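This report concerns only the one structure given below.
Note that one protein chain of the assembly has been removed; the remaining protein chains are unaltered in position.
Residue numbering begins at 1 within each chain, and the chains themselves are lettered A, B and C in the order written.
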């Protein structure tokens, strides 16, 4: 039984994905992405997104986000995003590094979702400042968000409208893309390019892969020279087949959706139980696989003493009590959740 | 009569400084700072600051700030500063460019003055985040601030205490250093290294020079390789003598203090007059040579129609009315101020 | 039978390494390198190198080289290396990117081995140029070299002497480290820190791993903040255990040496056979697992027609004929070599 709710990246790799890696371990194939797996991945991605897309596998989400943004902006650019977005607080400056110093303009937001109005106002301010200020160049939103919430499609439409009006590419950090997808019950196309998303960081590692993410351009013309950009960033693996094979297995038989459904279901179950415990308070709606709750320090210490794993979450500001993050994954069983809920009841 | 209150950089150059430039126009001298003017500047700066300092002339404040910070931090670093500091909003990303992508962590602040407590909290958050977050590496404060206020010496002490405790170099953006100095009636040493300031961007251009600022390290050991840093940033002028000569004249006979006294006196006079006009509202204490006021749009339009120059200030958020910035300089005469005040009374 | 001599990175993964990846696929473990595999890797590396070392796994050689250099130098720095070193010609500017623009000073060299004397002269020139020129900051040598040759230990000693005299960290690009090791029949310690090497890019991918290389600092004090550097470069994998497990298996039971011995033996066998064919000419001594030969275009076309794989090598300048590169790997069987040699004889 797993008592580890620290993150969805502490888990092993999905059996299907590991099998695909093993199956790819035959024959000599061309290196640096010239292999049949990588070619098939492009076909698979076009099918998944119902559109000609350009897809570039990389090994992790930091690289995917930083590379995607660096393709859209320049060093004297502004990227508009949520003030506590992963790209702002959790990537040790990777977006600034890859873009040559672009500025992430962080906007405050309830539940992690920035509004079209905020972006428009910030862009207006920048344009008023003129040459003294960085130039508006891109918008980045996280789906599902850093608080486990999900942008409604109409919300993305509003942001995309500003993006189009101001000629700003719209980037989606999809580290938990599949979790948002199964919550919204829509297609990948509906959540991205049909809304106006231009470039996607597609996560797989948190949802069952080993080290596989991808940058997806919905207009392949936007990807000019991206291969050199990826190469010089140290993300062009010589044995690329093993990353591509992970992503192929991820898409195949809808593994990605199945894994995300299990993770989300576990989170929903956990949230339901926690709502019935008056000692804890849910801090955000639970729409994907992350749950943020506050509870008395004593209760929290009790859970830790019983071996449950989770992070105290520094970004949450709560009046009293302590905030923690609980993350479920495709491996979380309902029994794991029930054990946690039972302990909470005992310690309340 | 001048009706131009847009900025202190719209003025010509002080007669004394122009004379010094003209006087330097004799003989062949070594280029790239190997000239006698630049050597004498170091002596002059050591005398002004009552300490062995390393001083490096550059041509403008953006370069001074960005170079100073780049000497203190690395690309994966955090610089703590006011959220609307000049380095954040007005330098088009120069600090990020020169530092290789360091992140400016902007803190909200009344009157532009950040507190030691805020900084300590932000540093604490960063350390809790660990390797995922940029590393605390420097603090930058602006003296006088972007809102025309001045940090009291005790306030700087508090910030310096955090700086020392966390091993963070303390940078002072002194674009209007002299204006702060004459307000506090203290010595340059008392406002800087005696407080714990490690590196200063010393402004002269807004206070009578043509294109002369300097980066001053109070501990010359901190300046290792700074000459190469300046060179590759395009700030090592071949005919450096003409910049050094400006700074020499700036210090000589206390020209810098005299100029700043005149600018501050005009601002004080202007503030006094505006306070007696019930139609306008002063938005910040007036302690240097910048004044921020809100007034009805109609009154503002009237002033513009009469030829007065000033900027509507996008950073000010005012409930109603419109915010403008008025800047006085060493060239502003009291008659200029009186004319403005009279117009305000007429238009109220 | 494999006719593919294009590179040592077209091969699958060693059975032992794939087994280790599969074996690591159990339980939840801490992410981002906080797992037991990564901890054990440090122990293993210290044992292999007979010294306390700091080892940081990354996913590929470009990242290893660029990160290692970026730890040693600054943007205004010079790195001395062979003019056609991999870091100069094959990494799409990654070293410049990661270092913030350091200049690689390429020195001409027979067989890819630069001399201490050349380096000393180039450093002398730089110092004479002073602030106008980038500052000497590091030396990088490739072992085995880009031409399949190997630096003798005494040669490394001479370079290390210049490095020490000029306070330049000495970096070794060990993409084919194990191949050099088995050629020299010395220990890893003898080929590195006992010679004066400060930081090593340790390759494993070309020699049987999937996506595993490491940066090794022989003086852990040199690694300050390297974790943040790696993080912001997109090389801190969340599921790091799978990279560390590869490297553990690589070292275990001397797999790395066994694999390299097989690759080198195949190359030696190939070279021996080619030397007896008067139509081809070996361009460099064969000391590792790369062979460069020139042959008539007609013969080359014949080999291609028979399905043999290899690259025409643009860097070779040969008077007449065409130059190609042949690479052997741990998977190359002597029968594969014999088939190639037989075809060469037929086509001569």
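Everything that follows uses one rule, which is that a contact is a pair of C-beta atoms (placed from the backbone, for glycine too) under 8 Å apart; a residue touches a chain by one contact, two chains touch by 3 or more.
Since this is a predicted model, take the numbers as computed values, not measurements.
From the options C:19, C:46 or C:131, the residue with contact to the unseen chain in the full assembly is C:131.
Although one chain is not drawn, the whole complex shows that of B:195, B:232, B:269 or B:284 it is B:232 that touches it. The missing chain, though absent from the display, is touched by one residue of A:132, A:298 or A:346; that residue is A:132. Across the entire complex, the residue among C:16, C:90 or C:338 in touch with the chain not shown is C:90. What subunit C contributes to its contact with the hidden chain is residues 75-77, 89-93, 96-97, 99-104, 125, 128-129, 131-135, 314-315. The missing chain lies against subunit A, touching residues 32, 74-76, 100-101, 131-132, 134-135, 225, 227-229, 231-232, 236.
Not every partner is drawn; the one left out touches subunit B at residues 2, 4, 6-7, 9-13, 18, 21-22, 24-32, 58-63, 66-67, 91-94, 97-98, 205-206, 210-211, 228, 231-239, 242-243, 309, 331.
Keep in mind that, in the parts below, only the chains that are shown with their structure count from here on.
Rounded to a whole number, the gap between the C-alpha centres of subunit A and subunit C is 34 angstrom. One simple way to say how far apart two chains are is to compare their mean CA positions; for subunit A and subunit B this gives 41 Å.
Shown for subunit B are the residues in touch with two or more other chains, namely 75-76, 100-101, 131-132, 134-135.
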